[in-house]
Each structure stands twice: as C-alpha cells, then as structure tokens.
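All protein chains but one are shown in place.
Moving on, here comes subunit A:
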Amino acid sequence: MEAAVKQLFRWMPFIFGIGFIAPLVAQSLAYWDIEAPFGLSRIYFGLLIGAPWGLYAVWRGRWI
C-alpha cells in the first residue's frame, strides 16, 4: 500500500498534467474563443501540452 502511494505521488505531476492542465488549457481556449492549432480538438491540444509537461516535471523534478 505504502509503495503504491509513493508511486502515485511520484507520478502525480504526470497525472496532474492529464487530469488538470489538459482540460484547463482546453477550457481556456474555449473561453477566449480560440481554436486549437493543426485542426486538433481543444482537449487533444490540451493533452498534448499537459501530458508531456507533466512527464517533464516527473523527470526533472521541476515544472520549468
């Protein structure tokens, strides 16, 4: 159980990227009436930003 929780928190930035950043990006674009580039839907675009950014934060231990 403890190991599972540790893993969960280790990967939390990635989960955060998918769970929060992606829909936040999509809904922010919709709020300002901006279309996602390359013909993507807003949520796919949000996932394209949120997931890699979260992975980067897991890898580097920093968001920036």
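Going forward, a contact is a pair of C-beta atoms (placed from the backbone, for glycine too) under 8 Å apart; a residue touches a chain by one contact, two chains touch by 3 or more; residues count from 1.
Everything below uses one rule, namely that contacts and distances are computed from a predicted model.
Novice: For the complex's missing chain, which UniProt name, "(Fe-S)-binding protein", "Fatty acid desaturase", "TctA family transporter" or "peptidylprolyl isomerase"?
Specialist: Missing chain, UniProt protein name: "Fatty acid desaturase".
Novice: Return the single residue from A:Gln7, A:Ser28 or A:Ser41 that touches the missing chain.
Specialist: Touching the chain that is not displayed is residue A:Ser28.
Novice: By the contact definition given up top, give the residues of subunit A that touch the hidden chain.
Specialist: Here the touching residues of subunit A are 5, 9, 12-13, 15-16, 19-20, 22-24, 26-28, 31, 57-58, 60-63.
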